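This view holds just a subset of the chains, kept in their places.
Each chain gets a letter, A, B and C, in the order it is written, and its residues are counted from 1.
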Amino acid sequence: MQGQSQQQAYDRGITIFSPDGRLYQVEYAREAVKRGTASVGLRTPDGVVLAANRRVSSPLMERSSVEKIHKADDHVGVASAGHVADARQLVDLARRRAQGEQLRYGQQIGVETLTRSITDHIQEYTQTGGARPFGVALLVGGIEDGEPKLFETDPSGTDYEWQAAAIGGNRDVIQGYLEDNYHDELDVDGGIELAVSALSEPEDEVVAAEEVDVATITTDDETFSSVSVDRLESIIEEIDQEEMDE
Amino acid sequence: MQGQSQQQAYDRGITIFSPDGRLYQVEYAREAVKRGTASVGLRTPDGVVLAANRRVSSPLMERSSVEKIHKADDHVGVASAGHVADARQLVDLARRRAQGEQLRYGQQIGVETLTRSITDHIQEYTQTGGARPFGVALLVGGIEDGEPKLFETDPSGTDYEWQAAAIGGNRDVIQGYLEDNYHDELDVDGGIELAVSALSEPEDEVVAAEEVDVATITTDDETFSSVSVDRLESIIEEIDQEEMDE
Amino acid sequence: MQGQSQQQAYDRGITIFSPDGRLYQVEYAREAVKRGTASVGLRTPDGVVLAANRRVSSPLMERSSVEKIHKADDHVGVASAGHVADARQLVDLARRRAQGEQLRYGQQIGVETLTRSITDHIQEYTQTGGARPFGVALLVGGIEDGEPKLFETDPSGTDYEWQAAAIGGNRDVIQGYLEDNYHDELDVDGGIELAVSALSEPEDEVVAAEEVDVATITTDDETFSSVSVDRLESIIEEIDQEEMDE
């Protein structure tokens, strides 16, 4: 409804509404998220799966240093999409909060409580002047009271709870794939397969095992653990097999 | 009375009046409220009803995470419309104030006192530089001295007391429906029915039970409690029946 | 003397004079006052009368929540016109000052002293950067040393003492009516009648009893008290009678 020249007038100060009630800087921060590679999260009755694409710009770069999946606490993991350095700030905040809970109350922080402490921090950067919003979205997954939980944080400081969600580049395609293929009977193993397939969806072929970073937190041990390349390779083989079978 | 190009000159700084005495940023924040889905509140002699639409953008999103109705204290609930992350800040503020009252004076905070502490906070963001106004409206409902009370807060920091009020998208249509159908003999059960009907008004058909979030605080137990989906389904059935009867 | 395009150059920063020595933001704040509904105050030998229009935008709104007349201390009332949330800040300030005087010196604050503490606060917002002026005018009325006193505060931080004054929308018409009809022999009862008639002046007919909020502070008990709707109704009846008699 706004012409282009009018829009320009309201999108340069973060602490300002446009006449139709929008915060353009927050919407542009969402574009920064879309510029990042995708991450996917989903929960099954027996755990949470987080998966992310890790592209490297040179064969000499250590793939492990392209961190998209982060351990926030023993029982919580975080997948990110968007501005890498911003993501690190939020992950560090999450870790400090989780440790603080442990120190003060001797207990693990709840996944929802942890997510809220992140989104409160994000919201502050969208209202108070002197700083830009965070150009990053997160998927926060973990076990709370024995139940798998998965939340998303967006650059406006809103949080959403999901069964399965995608963030970052090609979000729409990947989320559509998740909506078509997610079902209640999935277990963690099936979830890993679904997550990898979903990340492969925008491209023509299945991702290579070393191009993807996957972690799980199961209700069994409530412990964040990375999925090994070996396990990923056999899962990807299975996907390839299934595709050929179709 | 102001042409468009002149208006542009006064709506970019929040701490500035236009020549005709308006604060444009506050008015734009009201637009942000209208961009949100609607919430409704009403009071009856035996309690307060808060109801909100909860739309989800994907079937994989947990409907419960689209929080529009919040418990502020045992005896007070808050329904919001507009910028979700802003609403959370104000709800958190309300909770801290309510707890503070409990801790310092050993008593429940009055609903009006609580509302005022919120609107004072909102007003500050409309006068002092370096921050934008809150892009959210709230309905604050609860029991005070045995009486049901319902207040609205708007982005200017003004509060209003209501018998029945709507905020957010399609406010005018819904408020008109409330004005036509609200009457003094309603009890909480009738109030729930009215609230759900009002939220259904802008669309052609009655909302589904899971698309609506309803809570009540009755004079009986002075306790915030969510209305179960089962109860909502039977209420909606009744509404459908009545409409067919007409 | 200034053309329109030149004016625009000086009215966007509050801490700036125009070449002809004006503070535009303060003048625009006066426009915000005019956008509000009118309030009237007057004093008689036996007391002070404060009266205000209270319009509601919906029949479901609690008229009592449209607060235009505020009790600042036992012996002082305040009527406001303009930005409602701004008014509340100044009324709260007045209450804190009155309480502080009571606590520190064990005595009631003088009406003039109280007014000055408000206008000092207002002035600060017209000179120091980072905030806009207050978009509200107040009528501060009360008993000081046994004498009825009535002051006005304006958005520049100036105070005036009045026998009878109007603020807000249609100020000129109402003030003219007061100048024509105010006389020294009025008592509080006559003052209420005059105030209600004055508020009715801009419209064709006398206001309804519930559309007006009236309070008095008499020299007898030096206590702020609201005038009941019953008493207002009989007064309005009398006005109608007199008009018909003319």
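Methods note: contacts are C-beta pairs under 8 Å (C-beta built on N, C-alpha and C of every residue); 3 or more make two chains touch, one makes a residue touch a chain.
A quick note: this is a predicted structure, and the numbers were derived from the prediction, not measured.
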With 3 copies placed here, how many are in the full complex? 7
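Basically, only the chains that are shown with their structure count from here on.
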Which contact partners do chain A and chain B have in common? none
Chain B and chain C have mean C-alpha positions lying a whole-number Å distance apart equal to 31
If you average the CA atoms of chain A and of chain C, how many Å lie between those two points? 56
Residues of chain B that touch two or more other chains sit at 14, 129-130
Contacting residues of chain B [partner chain A, same complex]: 8, 11-12, 14, 24-25, 28-35, 58-62, 64-66, 83-86, 88-89, 92, 125, 129-135
Residue set of chain B touching chain C in the complex reads 6, 9-10, 13-23, 116, 119-120, 122-123, 126-130, 151, 156-165, 175, 178-179, 182
